[in-house]
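Every protein chain but one is kept in place in this view of the complex.
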Amino acid sequence: MDPRNLLTALRDQKPLVHCITNYVAMNVAANVVLAAGASPAMVHAEEEIAEFTPICGALTINIGTLSAGWAASMKTAVRVANDHNVPWVLDPVAHFISQYRKGVAQDLLALRPAIVRGNASEILALAGEAGEGKGADSGDAVEAAENAARTLASAYGTVVAVTGPVDFVTDGTQTAKVSGGSAIMPSVTALGCSQTALMGAYAASGPAFDAALATLAHFKVAGTKAAEKAAGPGSFQVHFLDALTATQPSHLASAIA
Amino acid sequence: MDPRNLLTALRDQKPLVHCITNYVAMNVAANVVLAAGASPAMVHAEEEIAEFTPICGALTINIGTLSAGWAASMKTAVRVANDHNVPWVLDPVAHFISQYRKGVAQDLLALRPAIVRGNASEILALAGEAGEGKGADSGDAVEAAENAARTLASAYGTVVAVTGPVDFVTDGTQTAKVSGGSAIMPSVTALGCSQTALMGAYAASGPAFDAALATLAHFKVAGTKAAEKAAGPGSFQVHFLDALTATQPSHLASAIA
Partner (left out) sequence: MDPRNLLTALRDQKPLVHCITNYVAMNVAANVVLAAGASPAMVHAEEEIAEFTPICGALTINIGTLSAGWAASMKTAVRVANDHNVPWVLDPVAHFISQYRKGVAQDLLALRPAIVRGNASEILALAGEAGEGKGADSGDAVEAAENAARTLASAYGTVVAVTGPVDFVTDGTQTAKVSGGSAIMPSVTALGCSQTALMGAYAASGPAFDAALATLAHFKVAGTKAAEKAAGPGSFQVHFLDALTATQPSHLASAIA
């Protein structure tokens, strides 16, 4: 499927995306999914998952403000998703900051997400390689992260998206790069987390590699547009939501290499 | 009381509104209540309710990101509110997605809120009728929801507000409709949840039917104004908060039929 057609499919189908995400990102993620054209639902109670996850088009898991109760819900939701062939996306936010978080991230990865999205540091650490912390956008680190992404993708049968100044996505065989966006984006909180939620909406609308690629392109195109109007991180966030809505399927190709 | 006078009362009294709401809506709801002219307080610990709820002008309960601990706090707060004649508003968000959530919504409804606010699907399901999901804004569904609202209002001695492209409010005898707003509003998360919080502020300032009606009108008027300046859902949210502040009591009548 041409990844550019996925945005058309997403807007036609308005898939319901079950998001278990962090407190910082919840509102932004819901607005990003709505602005792009799909339907988010933030639900985390174990009492609801068996009934709710199966009726969703996708599940997204983000470990940003992790705690034991939420980790349990995440694992339950993933198992239900797997049982019902609901694709799910893993965002292993800063999983290298504690042994506890590393453990939860590895447990989730072993449950085989359709897509993993992270920055270079997160993907390197997930593959068991060094490279945490600053400097992860240097040339060597980018190449190392791309290799780590290929390794992870092949080992777990998943698609891995590495986001940064230039995004990289692979299923272990196919690869693509996505350019654009703005240097302001790292100064706005929860955009990466929100991209994971949107990746769920795309994963509900088409194959995982195409879905990850289309999401990356949608963000880069909207980020470029928003930066043209933004005077700083506050106005960027406003224009970015507007631009997610304004982005048309035909715009996505320009970001993909 | 003329519902339009309630905005004057609200701004004079700046009532303190105790909000137990979902994680997605907390920030937006606080900003909506502040922008309109009242004072929000997000407090959910059972340890605090016995002292805090009685000093508030109203309590609002929203089950959006429900979990067992929060459901317990909600019920405790409602009982304290009832014991101290503090009016309270129920927002049974998507209560039809699980048996667990349905049960909590029915338990809360049985404690007799002053006002219930929901969309057509939620009100229909609360009255035990079908109609969940998409298409709830079709003509037949709107009429069915209005009938469900009357039934609920009479059965529970409450005011029921059904929000949608045209809002409907009834206490079982009186009815009113409210028009305006913008088609962008469903693309911004947590506006409905925030309206519930604002309905609490109005309920602290006057009788329940008038309070619900004034809140609906305030939102429709501000939504219409915001849409004139908005380029998408991001800028809509910004202009909407500005418009809630700019709305004057004399503006409300234009929205009410």
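For clarity, chains are labelled A and B in written order, and residue numbers in each chain start from 1.
Here, contacts are C-beta pairs under 8 Å (C-beta built on N, C-alpha and C of every residue); 3 or more make two chains touch, one makes a residue touch a chain.
Worth saying up front: this structure is predicted, and the values here are computed from it rather than measured.
**Student:** Touching the left-out chain: which of B:45, B:68, B:110 or B:155?
**Tutor:** With B:45, B:68, B:110 or B:155 as choices, the missing chain is touched by B:45.
**Student:** Which of these, B:27, B:76 or B:175, touches the one chain of the complex that we don't see?
**Tutor:** Going through B:27, B:76 or B:175 one by one, B:27 is the residue touching the chain not shown.
**Student:** Hey, which chain A residues sit against the chain that's not shown?
**Tutor:** 22-25, 27-28, 64-68, 94, 97-101, 186-190, 230-235, 237-238
**Student:** Counting contacts across the full complex, list the positions on chain B that touch the omitted chain.
**Tutor:** Considering the whole complex, chain B reaches the absent chain at 23, 26-27, 30-31, 34-35, 40-45, 47-48, 51-52, 55, 69, 237-246.
Here is the rule we go by: only the chains that are shown with their structure count from here on.
**Student:** Nearest 5 degrees, what's the C-alpha rotation angle taking chain A to chain B?
**Tutor:** That rotation is 120 degrees, given to the nearest 5.
**Student:** Please report how many Å separate the Cα centroid of chain A from that of chain B, as a whole number.
**Tutor:** 32
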